[in-house]
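This is the structure, below, for whatever I ask next.
Entry: chain A
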Amino acid sequence: MQLLNKRPESLLDVKMHYCPGCGHGIVHRVVAEVMDELGIRERTIGIAPVGCAVFADTYFNCDMIQGPHGRGPAEATGIKRCKPDSIVFSYQGDGDLASIGMAEIVHAAIRSENITVVFINNAIYGMTGGQMAPTTLIGQKATTCVDGRAAKQAGYPIKMCEMLATIDGATYLERTTVHNNSGALATKRAIKKAFQYQMDNKGFSMVEVLSMCPTNWGTRLDNPSEATKYVGESMSKTFPPGVYKDACAADKK
Partner candidate 1 sequence: MYQGIRISGFGGQGVISAGVLLAQAGMMEGREVSFFPAYGAEMRGGTANCSVVVASDEVSTPIVSDPDTAIVLNEPSLAKFEPMVKPGGLLIVNSSLINTKAKRTDIKVLYVPCNEVAGELGNAKVMNMVALGAFAATTGAMSVDAIAGALPKVYKKLKPEVIDLNIKALRRGAQFKAG
Partner candidate 2 sequence: MADKKLMKGNEALAEGALRAGCRFFAGYPITPQNEVPEYMSWRLPQVGGAFVQAESEVSAINMIYGAAATGVRCMTSSSSPGISLKQEGISYCAGADLPLLIGNVMRGGPGLGNIAGAQGDYWQATRGGGHGDYRVFVMAPNGVNEMANFPNKCFEVAYKYRIPSMILADGIIGQMMEPVEFNTPEVDTKSLKEPDWALGISKGRGKRIVKSYDLREGYLEKMVLARVERYKQIEQNEVLYEERQLEDADIAIVAYGTSARVASAAIKIAREKGVRAGLFRPITLWPFPKVRLAELSKRVKKFVAVEMSLGQLVEDVQLSINGKAEVYLHAKPGASVITAEEVAKTLEKIAKKEAKEYAAVK
């Protein structure tokens, strides 16, 4: 028998609590593979959010900290300023980053903190049971908008990459998906680039990953393609994947 692929060293062999069809596991693996490939595991400090990824501190095989809801970029700032040789990443969900932690993410970008943010956008509050997120699509159902999000009552989904792209201090912003193989590979390329930029002291980078939440979307759990289809066909329309800013690429021209 031949071993074709193994668990990255940066990911521990522990049972994850994520639901079937959830995208977090894919993104965890991608981040871990990138740490392995860049050889930075032993100098990386990761930040776990409040939300479904709260247990990320037990999954990654690097120093980890878990802190208050939405404050990852502030924690990252304190860590990086004290340990400039460390590689610091903040792993955040959409409620964490785009709602309660909006000030922290925006100002970390403004200061161009030399950190990497991995932002999982699944358009719903997962951990608390399916409430409307700041990124919930117009018409999308949630437990706090049972007839679907109505703009008049609950406003519009926030587009973080587009918004942060207006900030001078943001170095690299890309949106990807993990609903299919090519998306996952693009996510890995983007995350690797973001970490590389940090290693090169280029400043603030964020990769927004459109991800599935079959449990709280109410899609059929025995048919994961319903959820991946939602990412590919609906979410990607509101949140088009692509590079929103790459200050270093512009430098090269």
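Definition applied: a residue touches a chain if its C-beta (ideal position, glycine included) is under 8 Å from a C-beta of that chain, and two chains touch if they have at least 3 such contacts; residues count from 1.
Quick note on selection: all candidates are chains of the complex that A comes from, given by their letters.
The structure displayed is predicted, hence computed values, not measured ones.
Asker: Which candidate among 1 or 2 is in contact with chain A in the complex shown?
Answerer: Only one candidate touches chain A in this complex, namely 2.
Asker: Could you please specify the touching residues of chain A with respect to candidate 2 in the complex?
Answerer: Residues of chain A touching candidate 2: 41-43, 45, 47-48, 54, 57-58, 60-68, 71, 74-79, 81-83, 85-86, 103-104, 106-107, 111.
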